[in-house]
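Take a look at the structure set out below.
The other protein chains are all here in position, but one chain of the complex has been omitted.
Labels run A and B following the written order; every chain starts at residue 1.
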Amino acid sequence: MKGNEALAMAAIRYGADGYFGYPITPQSEVLEKLEEEMPWETTGMVVLQAESEVASINMVYAGASCGKAVFTSTSSPGFSLMQEGMSYMCASEVPALVINVMRGGPGLGTIHPSQADYFQACKGGGHGDYHPIVLAPASVQEMADFVALGWDLAFKYRCVSMILADGLIGQMMEKVVLPEQRPRRTEEEIRKQCPWAVMGRKDMRPANIITSLELDDDKMEENNHRFQATYREIEKNEVRCELVNTEGCDYLMVAFGSMARIAMKTMELAAEEGIKVGLVRPITLWPFPTKEIKEAAKNVKGILVPEMAAGQLIEDVKLAVECKVPVAHFDRLGGNVPAPDEILNALKNELIK
Amino acid sequence: MAKIRGAVTVNTVRCKGCNLCVVACPCDVLALQPKEVNDRGYHYAYMAQPDKCIGCQSCALVCPDACIEVYRKVEQ
Partner (left out) sequence: MENNDIIKVENRVYKKPELLREVHMHYCPGCSHGVVHKLVSEVIEELGLAEKAIGVSPVGCAVFAYNYIDIDWLEAAHGRATAMATAVKRLMPDKLVFTYQGDGDFAAIGTCESIHTCNRGESIAIIFINNAIYGMTGGQMAPTTLLGQKTATCPYGRRADLNGYPLSITPLLAQLDGTRYVTRQSVHTAANVRKTKAAIKKAFMNSMEGKGTSVVEVVSTCNTGWKLSPEKANQWMVENMFEKYPLGDLKDNDAKKD
């Protein structure tokens, strides 16, 4: 099935409580698939086509504040509209899942794949200091798997998880093994798991209030310190990446998502020519696999960072290796996807000469 | 004949002296303290003419700070 459809099916099987979204190419199949499946008839999951991305993200904010497993999906221009909600959700420490199937920008841009929302996703595209956990799938199987992973992490840390895919993974069809159907949590289970959740004052427990407002500067600073402590904890525990042929390689590529899939082929082409190239594929873009890249880059002559963005991922790679290794950039922009040999040529031209 | 007598208490800490209860009272019972103020500096409301109160609750209903409790008793 399509990557977008895998997202929808995996969410139903996770026991999701609600989806709130607005159609935008190239991810509309998420909502279409959900409407087709009618999970409200089976699991009791709510599916709602909202009036805008702004409304969608605030519906997710509300659902998450109630301790429910809720999510939305969108593509780049829609994700820009959601930045306010992202900031509020992170400030309120509620667990939500947000999916961005990226397309080429800036502006209305194109409907074809891109990775140019890397900064926006990883560095906190809204106001204030915050991070969502950012998962980057490179296959339809990972689209399905990261739904559960994203929610599990979000509930574990009371944070927002993102799946940052692109139009290629969203539209691509591959075989996928879906997880077993899990039951949705009962209200009692949610009250136990999320004692902070807004669900009404059962047995007249003290009121729960979810707000991002704190006018006392000292208390707001305290809140910020608490958010940062959570982020440090996430950085310590949740870095995920895939290392391919990094042992004894002369050159390294760092790429994520569909670009990593293409880079795998580039690696094969390079091997045929006797060039030993390894690949580090960050699976979590935030927290970033800084240590892993530094380690893999110890004995290489240079690093190529192929992106469908004009130099975003490369900044974190340079920071990881502290500029001790030459780091070169290669991109295709505006919805274009490179062929494996284009990347190989870039590697030769930029690093081997 | 039985006569209805009323009385009110004013939470002088909450009262902000907005005067809306004074205006709402149909029997001219209430007034703001001419000199006394509460901790926040407001001239709080009080029963200036308690004998006139009929316990109609008008003052309590319009009070924005829910300062007023109303009591009513039938005088035999």
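The working rule: a residue touches a chain if its C-beta (ideal position, glycine included) is under 8 Å from a C-beta of that chain, and two chains touch if they have at least 3 such contacts.
None of these values were measured; they are calculated from a predicted model.
Checked against the full complex, the one of A:Gln141, A:Ser212 or A:Asn345 touching the unshown chain is A:Ser212.
In the complete complex, the residue from A:Cys66, A:Met162 or A:Val305 that touches the missing chain is A:Cys66. Although one chain is not shown, part of chain B still touches it, namely residues 5-7, 9, 11, 13-14, 16-20, 23-24, 40, 42, 47, 50, 55-58, 60-73, 75. Those residues of chain A that touch the chain absent from the view are 17-18, 20, 46, 48, 50-52, 54-56, 58-63, 65-66, 68, 70, 84-85, 88, 187, 198-204, 207-213.
We take it that only the chains that are shown with their structure count from here on.
Per-chain CA centroids place chain A at a distance of 61 Å from chain B.
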